[in-house]
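I have a structure I would like to understand better, so I am pasting it below and will then ask my questions one at a time.
With one protein chain removed, the remaining protein chains of the complex are shown where they sit.
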Amino acid sequence: MKRFVLGIVIFLMCAGGATGQSIPVSQDTESCIECHASLHPGIVAEWKKSRHALITPEEALKRSSLERRISVEKVPEKLAKNKVGCAECHTLNPESHKDTFEHNNYRVHSVVTPQDCATCHASEVGEYGKNLMAHAYANLVENPVYQDLAGAINGVQSFSKMKTTLNAPDERTSADSCLYCHGTKVQVIGMRKVNTDAGEMEIPVLSGWPNQGVGRLNPDGSKGSCAACHTRHQFSIKMARKPYTCAQCHKGPDVPAYAVYKVSKHGNIYSALEKEWDFTAVPWRVGKDFTAPTCATCHVSLLINDTGDIVVKRTHEMNNRLPWRIFGLIYAHPHPKSPSTFLIKNKAGLSLPTELTGEPVAEFLIDEKEQDRRLQNLKKVCLSCHGSGWVNGHFSLFENTIRTTNEMTLTATKIILSAWDEGVASGLAQKDSIFNEAIEKKWVEQWLFYANSTRFASAMAGADYGAFANGRWYLSKNIQEMLDVIGCKGKRRE
Amino acid sequence: MKRFVLGIVIFLMCAGGATGQSIPVSQDTESCIECHASLHPGIVAEWKKSRHALITPEEALKRSSLERRISVEKVPEKLAKNKVGCAECHTLNPESHKDTFEHNNYRVHSVVTPQDCATCHASEVGEYGKNLMAHAYANLVENPVYQDLAGAINGVQSFSKMKTTLNAPDERTSADSCLYCHGTKVQVIGMRKVNTDAGEMEIPVLSGWPNQGVGRLNPDGSKGSCAACHTRHQFSIKMARKPYTCAQCHKGPDVPAYAVYKVSKHGNIYSALEKEWDFTAVPWRVGKDFTAPTCATCHVSLLINDTGDIVVKRTHEMNNRLPWRIFGLIYAHPHPKSPSTFLIKNKAGLSLPTELTGEPVAEFLIDEKEQDRRLQNLKKVCLSCHGSGWVNGHFSLFENTIRTTNEMTLTATKIILSAWDEGVASGLAQKDSIFNEAIEKKWVEQWLFYANSTRFASAMAGADYGAFANGRWYLSKNIQEMLDVIGCKGKRRE
Partner (left out) sequence: MKRFVLGIVIFLMCAGGATGQSIPVSQDTESCIECHASLHPGIVAEWKKSRHALITPEEALKRSSLERRISVEKVPEKLAKNKVGCAECHTLNPESHKDTFEHNNYRVHSVVTPQDCATCHASEVGEYGKNLMAHAYANLVENPVYQDLAGAINGVQSFSKMKTTLNAPDERTSADSCLYCHGTKVQVIGMRKVNTDAGEMEIPVLSGWPNQGVGRLNPDGSKGSCAACHTRHQFSIKMARKPYTCAQCHKGPDVPAYAVYKVSKHGNIYSALEKEWDFTAVPWRVGKDFTAPTCATCHVSLLINDTGDIVVKRTHEMNNRLPWRIFGLIYAHPHPKSPSTFLIKNKAGLSLPTELTGEPVAEFLIDEKEQDRRLQNLKKVCLSCHGSGWVNGHFSLFENTIRTTNEMTLTATKIILSAWDEGVASGLAQKDSIFNEAIEKKWVEQWLFYANSTRFASAMAGADYGAFANGRWYLSKNIQEMLDVIGCKGKRRE
């Protein structure tokens, strides 16, 4: 009986995950842990559960190319034979890190960056850099149209003599609002002294910190934060593959991807059955490891079929499977060629990928051929579980929805243009903000919330968001309400 | 030790579910799988996990009547002794299927219908046909009031000379919006050629496809799609019993059942503890298999108590436990007698179960006695876990809420009637749409969103939806806003 119980214990240890106790740890990391295990027990405990603590890069490199999670062919000698621990990441590239500081004879930095991660995950970092997301800071902060919008949202308004004055938003408000997801600019702005058990220490004070936005500007000049999706310090692939990670930024009315997914058939299958799926398998086997896609399945992951053939390759350039850009702009349009969208200028001189009246600024956008290439890429995932008639029918609905939602936005735009013409509101001609008055904000909701929700609902088959939940109901109601505002305010001027 | 490991393996195989490898597969299905396993690996892998692949109808029929999931007494010989595979369903009833096509010497159809499923599940299909849901297509498309509403939501509006024009919605928009849940009309509209590894093939082109709406009109003349709730191709009872399935269509502001459930005590228990429940047990044992109801528990499932007595019988006629109809119409009212609600006419000639001012159109609605019968049916479920004082108190709150929300809707209706009278909006007298103007849309929200959410919150004890989340807060605010619109617009005309 003893042997049996021992057997169970051994069995459970093997099945439940190795404890990583036999993997070597560097001397450097051991000296970090010595203090930090009691200072921040959660961080150390989490890391111990991570793959970084359970395999050395050298062993990881021995896996077959499909199973491998490291994308470089060779890892620096110093890092290869130990767990990837505190010191391995937080002392990398000290020269390029402006946040490097002396700490118990180590040159340490707090902000681990994509450039650091690229030591082992170079392809992923390279691909990711081609996404709009990696450039999300400049795309917001360097684009005058978005700055006008962000100011109108985040600025404090004061009131006096029946008028409001809009003040520019302060830095911390921006960090707490748009830049929470877009990423802040993290800079060393001084040093502070801390009393510790080991005596007084001097550590850098960072502005824009904490932040893990997708386009964060880092103290080493790199862009983004891998931790936005690969959450520190467990770096769980299970977590990155589940939809909650994307939901951190893609759930609100401006980009309701997760909300739509939840009520879609795919989301239903996920919610009901995901407990039985394997979220750690690499490569990821369609039908066996999972029976419905998550965000990662369609947009990122390496998928294989039952016989081991590749369905789609892994990509961290999510654009790669996206022909259309359906949110965040006034009209849905073909994806921009360059991820630096703030460089786009339309004929009217605005940093927008379409004219105000919807015509695409073609020179900055991918052409139909490239759109089709990306669509075919995406369809490979669909076809794993659906016939071609089904898939074609689905995309036919979606492209029709792109057209009609653009038309409904055009109608709202014509109303706002009339409002400016008639003097009911002040816009471009008056050199006033185009986002600060009530009717202008209704116009924004037409495209930023309603057209957009309707398109997500269509793209991912979450019907309610195309009907009543911020969908067509509001798209049609909003136009009538804009008319009422003009009627009411226009009358007042007579 | 070897014996031990073998033991573990055997144990896990038994516990984890049979693999179904010893169950016979028909020759026909095997030839489907030959190609489709690599073409659509997800479908085949899912099906392999389904009960259909793990037991033959013949074996299934041997179960006791309480445990049985097949409701016919006898299954056609041809089907009885094999797994229920691709060919078994997709080649059934070829004569009645207008979508039947020749495919490698088989007469195949893509759209498996309730009539096909009835081969083994006749009672369920029969009961389901008595629900409003089975008739959801005609109830929407044949009812002029709803067509007016759907047109006002889904039609593209254009703008010119300070006026909007509402265009009729195109077919694909309707399919992507209301009909996504209600069901489309699926028809063969031609054939297309596909190049495959096995040469060129001709397959039908279907309009209204893909769709799995609850009232879908099928190419064989039947109504509905069992896959709306019993998701292909795993057909998991676990999934049908979890609330995410109902949430596909019952979550938006027009019918927030799932949203309310989530924040109710029942939903809380479900979310926290459901991992420990048995969602596959048939019959379903109160308290043992689960400790709080899901949608299916109250409205569909066969429940037994600890000693094996039946608490309630299974029914796919969900009306059976529903005395009131609390959403989708202007006023809450007793359930309609016939599921074909488009046939109802009120005194004013509108296809509505009440007058505009709320009086029920009694001849088309169930009487108090039938309401009470259904309520007692529903209460049987409640009484499994609650005392009679609790249950009576609960329904007393609910019936009071039906009354007050109807009153608040009547107030909004009187305002809209005044608006039409005063010429502030154009309605029935002017033969104009009653849903196309801003103030009319506010009136719709009064009943379609707010009265309705308040009632669901009361019915299922999810308090926030009766207070601030689309509940009484909005019900009361909306009336004041309607008044303001009349005031503002009325003034303009003076």
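Letters are used for the chains, namely A and B, taken in the order the chains are written, and counting of residues starts over at 1 for each.
The rule we apply is simple: a residue touches a chain if its C-beta (ideal position, glycine included) is under 8 Å from a C-beta of that chain, and two chains touch if they have at least 3 such contacts.
Quick caveat, the model's predicted, so the values are computed rather than measured.
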Touching the absent chain when the full complex is considered, from A:56, A:82 or A:110: A:110
Hidden-chain contact residue, picked from the options A:94, A:252 or A:360: A:252
Identified contact with the non-displayed chain, of A:24, A:41, A:76 or A:144: A:41
From B:85, B:114, B:267 or B:339, residue that would touch the chain that is not displayed: B:267
Contact partner of the left-out chain, one of A:76, A:144, A:210 or A:423: A:210
Of B:34, B:59, B:306 or B:367, the one touching the omitted chain in the full complex: B:306
Touching residues (missing chain, whole complex) on chain A: 1, 4-5, 8, 37-46, 49, 110, 152-160, 162, 164, 170, 172-173, 175-178, 180-181, 194, 203-206, 209-210, 212, 231, 234, 236, 238-239, 242, 244-245, 247-249, 251-254, 275, 436-439, 441, 448-449, 485, 488-489, 491-492
Positions on chain B where the hidden chain makes contact: 3-4, 7, 11, 262-265, 267-269, 271-273, 275, 286-288, 291, 305-307, 309, 383-390, 393-394, 396-398, 400-401, 404, 407-408, 411, 414-415, 418, 457-458, 461, 463-469, 471-473, 476-477, 479-481, 483-484, 486-488, 491
